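Missing here: one protein chain of the complex. Every other protein chain is in place.
Labels for the chains are A and B, by order of writing; each one numbers its residues from 1.
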Amino acid sequence: MGEPILQLRDLRVYYYTLLGAVRAVDGVTMDVGRGEWVSIVGESGSGKSTLALAIMRLVPPPGRIVGGSILFDGTDLTRLSEAEMRRIRGRRIGMVFQDPMASLDPVRRIGDQIADVYLEHGVASSKGEAIRMAGEALEMAGLPRDWVDRYPHQLSGGQRQRALIAAAVALKPELLIADEPTTALDVIVQAKIMDLIEGLKRELGMTVILITHDIALAAERSTRIAVMYAGKLVEYGPVDAIVEDPLHPYTRGLIESAPDLWGEKRLRGIPGYPPDLRRPPSGCRFHPRCPLALERCRSEEPPLVRVGDRLVACFRALERR
Amino acid sequence: MPGGVILEAVGLRKYFVKGGGILGGPRRVIKAVDGVTFTLRRGETLALVGESGSGKTTTGKLVLRLLEPDSGRIIFDGEDITHLPESKLRPLRPRMQMIYQDPYWSLNPRKPVGEAVAEPLIVHGLASREEARREALKLLERVGLTPPEDFYWRIPAQLSGGQRQRVVIARAMILKPELVVADEPVSMIDVSMRAEILRLLKDFQRDYGLAMIFITHDLSVARLVADRIAIMYLGRIVEMGPADAILEDPRHPYTAALITAAPSVRLRRRRRYEIRGEIADPSRIPGGCRFHPRCPRALERCRSEEPELAESEPGRLVACHNPLPKGWLSKWLSSGGAS
Partner (left out) sequence: MSAGRVVEALKAPFRGPGRGLFTAGLAIVLVFVVMAVFAPWIAPYGPTERSVPLQLAAEPQPPSWRHPMGTAQLGYDVFSRVVWGSRVVLYVVTLSAILSMAIGVPLGLVSGYYGGPLDRGLSMVMDSIYAFPGIVLAIAVASVLGPSPTNAAISLSVVYVPTFFRMVRGQTLEVRESLYIEAARALGYPDRVTLLSHILPNVAPTTLVVFGLAATDAILTEAGLAFFGLTVSYPQPDWGLDLRMALKDIPNGVWWTTFFPGLAITLLALGFALIGEGLGERYAIRTER
């Protein structure tokens, strides 16, 4: 998988609320190789979106990065000034969010909004040149060049997401982070947007990090899948290994919980509810819901350990080694 | 197993008018539901499947008379309720219930959830306050909110999304309804907790013999709960039939596109049946077959003539001039490889 473009080391992001610190991301260590497509999968409260925001240094208050490092191409992003970070955002790391309508200004033309990226980073010398480049970016995202004149409301949901992807890849970033980019779209459009991201990845040689709650969506496109639960990375490895032989009971539960047209015709869930991240359970955070929990899981936190070509944080999985 | 007919919807139409005022912009007629006909038997689940803008939720609200149909008829248990005034409808309401997609706003934020569950019995005079409270505790326990005494006085904000949806189900089921419209009941619930909600619905259905209209955008969820599936597109049913038959052997090109686009862990590398573009704005429905601009199999005829929903073989209906041949899907997938 080549040299790593992104290395997270014991990253911690907490939200400080009146009722205590919410440990949204609580010590995540992982590498993403250049040219990979890594999907980070988890349910609400797993910390996956916070992780994405942390990489962009966009964690909203009262949240902040309280520890660890984010090495992007060798540079620790947590140590950069805001000005230095601005030069990286958009230019070297692009980001696409869940709700295309919320990310677009409803009263400005699409072209102007994409042109901003070129002007901010000093790539275009004039407004006219920036608009022309925006047209090219739209074309790259599968929209007609002359749609630079359109307003967001004239576009369908899928087209808006294409316009946002155009803005995100306008400066040909090395890394694209897509946070649930298709959650608001229906399945047919979703598949097309995924095709688009896959095509752009190939064309521009990008690395892609996809944040999603849908393990099936992740399984279809990724090189590796990272599964998060309650702020922790619980399993990380190649797609085939993860979906065909999950080692962590949560990963297995998540796969069995996903209804599948070609899977079993009965659905299994995971008993119980996700924990309160202000007071996470002792030991393994998954132990209260885990069918395989041992006495040890209650008291001792399982470390993330290499098993073959993947990483897993589970005492039961280690027994299989 | 399915019994007698509990609900008939005949030619339902519902148009919404937007704009047209002095400042309202151009007047647009949104044809949300544009001629929908189906029947439902006791104990049966019909899944209405479609993307946003297909009219599935509007259809669900029409049959419960939460919206007034512009035309068509709704027959509930042999009685035509299309034009019943609200006062005559009220005594029927306990027999037909709705479960909403959004478990946050379908509960009164200031009402303790136990009271919310007990209230329908009290309001309809079916139980005294004390009896209703006991029954509510039983229902809370039944939907897995245990111990129920702990949950009774909590307000919705103190519950998770999954727990709230259980409250909504308990509130609907305390009335022992005969018909339930469940509008995307699991789409806002975390994946690992969906199975439990679906199982609850199925259990109540078995115990009460209730008929269910299950509205969803997700075919793989429909497959788990439905006896029959109706695929909706721009306000119409384009294909309807037994769930397994539809999913294994679709006839309508749109159904085929939906099936092959659904993400899957089991069949990760499969060939997708591609269709063009996106669903049209329901205020600008294309003439002829409303699907023709996106359809890879469109004929000249499809531009001008709207296909009727007609029986293609016993028990199966399709609205298409050029349907896919029998056994198409398995051939498509086996000849496929990566898309």
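In the analysis below, a residue touches a chain if its C-beta (ideal position, glycine included) is under 8 Å from a C-beta of that chain, and two chains touch if they have at least 3 such contacts.
This one's a predicted model, so the numbers in the text were calculated from it and none came from an experiment.
The chain we do not see here touches B in the full complex. Only one residue in the set B:171, B:251 or B:270 touches the chain that does not appear here, and it is B:171. Across B:4, B:19 or B:91, the single residue that touches the chain missing here is B:91. From the set B:27, B:83 or B:111, the residue in touch with the chain omitted from the display is B:111, counting the whole complex. Contacts to the hidden chain, counted on chain B, fall at residues 64, 66, 89-94, 97-98, 100, 102, 105-112, 119-120, 123-124, 153, 168, 171-172, 175.
Just so we're on the same page, only the chains that are shown with their structure count from here on.
Chain B makes touch with chain A in their complex at residues 51-52, 160-163, 190-196, 198-199, 217-221, 223-224, 247, 257-259, 261-269, 272, 275, 278-279. Looking at the complex, you find that chain A touches chain B at residues 43-44, 156-159, 186-191, 213-217, 219-220, 239, 243, 253-255, 257-263, 265-271, 273-274.
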